[in-house]
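Before I ask anything, here is the structure I am working with.
For this view, one protein chain was removed and the others were kept in their places.
Chain IDs A and B follow the sequence of writing; residue 1 opens each chain.
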Amino acid sequence: MSAAPSQNVAIRTGRVTRAVIYTLLILAAAYYLLPFYIMLVNSLKPLAEIQQGRMMALPLEWTLDPWRSAWSTAQIGVSPTGLRPYFMNSFLMVVPAVVISTALGALNGYVLTKWRFRGDGYVFGLMLFACFIPFQIAVIPMAAVLGWLGLSGTIAGLVLVHAVYGLGFTTLFFRNFYAAFPTELVRSAMVDGAGFFRIFTRILLPLSTPIIIVTVIWQFTNVWNDFLFGASFSDFDSFPMTVALNNLVNSSTGVKEYNVHFAGAILAALPTLIVYIVSGRYFVRGLMAGAVKG
Amino acid sequence: MRTLKKTLIAALALAGSTAISVAAEVEVLHWWTSGGEAAALDVLKKDLESKGVTWKDMPVAGGGGEAAMTALRARVTGGNAPTSVQALGFDITDWAKQGVVGDLNETAAAEGWDAVVPAALQAFSKHDGKWISAPVNVHSTNWVWINKAALDAAGGKAPETWDELVAVLDAMKANGITPLAHGGQAWQDATVFDGVVLSLGADFYKAAFIDLDPAALGGEKMVEAFTRLAKLRSYVDDNFSGRDWNLASAMVIEGKGGMQMMGDWAKGEFLKAGKVPGTDFVCIRFPGTQGAVTFNADQFMMFKVGDDAKAAQLQMASSIMAPSFQSAFNVVKGSVPARTDVSNEAFDDCGKKGMADLAEASASGNLFGSMAHGHAAPAAVKNAVYDVVTAAFNGELDPAAAAAELAKVVAAAKQ
Partner (left out) sequence: MAAAPSPTRRPATDHVGWLQDNLPKLVLAPSFAAILVCVYGFILFTLWLSFTNAKLLPTDFDRYVGLANYVALFEHRNWRISLTNLAIFAPLYMILCTIIGLGLAILLDQKIRIEGVLRPIYLYPMALSFIVTGVAWKWFLDPGIGLEAVVRSWGWEAFEFRWIKNNDMAIYTIVIAAVWQSSGFVMAMFLAGLRGIDNEILKAAQIDGASNWHLYTRIIIPLMRPAFLSAFVVLAHLAIKTYDLVIAMTGGGPGRATYIPAIAMYDFTFTRQSMGIGASSAIIMLCMIAAVIVPYLYSELRQGRQQ
């Protein structure tokens, strides 16, 4: 497969145009960072400053106590454990769920575009519409299904639920990516006698990095941040992080420690952020061309 | 791999053979996750552990228990119901009707709960003559929390009638502060409205909110209630909508706001800010409601369990009802004990007043479930009332239209 050194196909731009582009991009970055600024500064100040209404200002007194509290001493249930013990539960749930749904989505997308069969359009349509089922209506019947399978209150049950409800999107992403992929390559490989899996692993998969990233980002984020299923189908031993974060943030009649909430929210998002940053490195097209000239 | 499998099988066999000791545990679904409340619940956990009962904690916070109730439905449907669930008012009754709750009569009879728990609470704790849940506390909702300095500047006398209240609010407005600190969320609007309706007479409150009498709901007095609500709205600043209740409390603590109409959990905010009842802030009943109390009470509803787990469940109920726990818990929580024979020694001034008011209201038959907090009517009716009250508070309905709408939506939700 030709990973041919691609030429610079970016639009040819002058100095002024580039300045405008950079300005626009940086302005956009400011818009995206604004709420993060609010969260960050408020996670670094004592609660009293927030209660006095100084929410937009930099802290008068800088403190890391909210972060320590959110990590290890904040009240999540009856014991002051912080968010720390719940991270592992979330990883045990997220990693298998993302791997399973992404792998199946890639295979489904491959079949639906390169191994067309009669009625494949309807199959795709039905799978795609699955993206839209409101999760609220799935809670009760899913609970019955999990109970029937003996998976109530287990991490395996949560993995199953997230994998199933992720399939619609993962199939969609890969199907649409592979739809633009030249079918001739697959044909010629078939003529050469390559089998179903061989074509997939040797020809399509190596070129799928950008869409794998998009899919992993989507799935990782959704599964990691899910609250409804986490709260409904988990148990004392399998509580995911979001349920813990929710317990930290949403106490009804207690004192609201906003600084700890913000610190907790950033902590809880760190794994997802790391996924974005690390996977983003593989997002790049035409590495060689980029190295030649910007 | 093989050894792992062997170990697992051995572990499973062991679990099977020692089922009796393992079953001495309680799974508790609740939404008390903030510092004070959770710490108070930890007292219960320790107490049970000292008696050999393991506490499996299942906290799900959010929406005043809504998220926990959603999770509960999933668990019951999946055949995985917890031993005990924190629940409020009519939710308990609704679950009892599903035939999934336990029976605490054995312990209740031995400990004489019937004699010490107010009848208005028993209406929820018992179903078909069976004790099904153990009440932990009684919050009362018709409180007003006033900044002492702001009150002194406004004449110094705590208002006892509606007219006096209006006079104080006017004086505070003239002094340049926000007279009424309020958060515009449906349940907060409804909490204020509870007080307003009760101030028009305990009989009226009962007729409208407990008996859901259409004549009372849509009548002249209700128009008057909405008129008073609109009047109160005029003392609230323009930024009220969506404000959390504790930020409204902070306004009163800081002196930017004059008073807040909120249940007794607000006291925790004042205490945490280092304020002293009587010196820095004053707690009074909603003017015109002294002698009557609207309440909401947290209870631990017990689900049906096997015979092996029954002992642990009864032990938990017994520990909840112990006067020592009731006192320790409620001192922290700001509420008052669910049994009327607990010593008031450990409580502060507001707590002592709360306990005396509760006993008095219970004795005179003026202890009513709070509409705003799901103790006057089932969820469908409560939320229908929210819709109208919050629309009226936001100026979308005038008083006459609001009263008519109230009668209409309650009738629709009641069926």
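Rule of thumb we're sticking to: a contact is a pair of C-beta atoms (placed from the backbone, for glycine too) under 8 Å apart; a residue touches a chain by one contact, two chains touch by 3 or more.
Because the structure is predicted, anything quoted here is derived from the model rather than measured.
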Touch as defined at the start, partner being the missing chain; which of A:Leu128, A:Ala156 or A:Ala194 qualifies? A:Leu128
Pick out the residues on chain A that sit against the missing chain. 4, 6-13, 18, 21-22, 24-26, 28-29, 31-36, 38-39, 42, 53, 55-56, 104, 107-108, 111-112, 115, 117, 121, 123-138, 140-142, 145, 164-165, 167-169, 171-173, 175-177, 179-182, 195-196, 210-211, 213-214, 217-218, 221, 225, 227, 242, 245-246, 249-250, 258, 261-262, 264-266, 268-269, 272-273, 276-277, 280-281, 283-286, 290, 294
Please output the residues of chain B touching the missing chain, sorted low to high. 63, 66, 69-70, 73, 76-77, 94-95, 97-98, 184-186, 237-239, 241-242, 378-380, 383-384, 387, 390-391, 393-394, 396, 412-413
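Everything that follows uses one rule, which is that only the chains that are shown with their structure count from here on.
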Compute the distance, rounded to whole Å, between the mean C-alpha positions of chain A and chain B. 38
Where on chain B does chain A make contact in their complex? 27, 31-39, 41-42, 45, 55-65, 67, 70-71, 73-75, 77-80, 244, 246-247, 250, 253-254, 263, 265, 268-269, 272-273
Which residues of chain A touch chain B in their complex? 51-52, 75-80, 139-140, 142-144, 146-147, 152-153, 227-228, 231-233, 235-236, 239, 243, 246-257
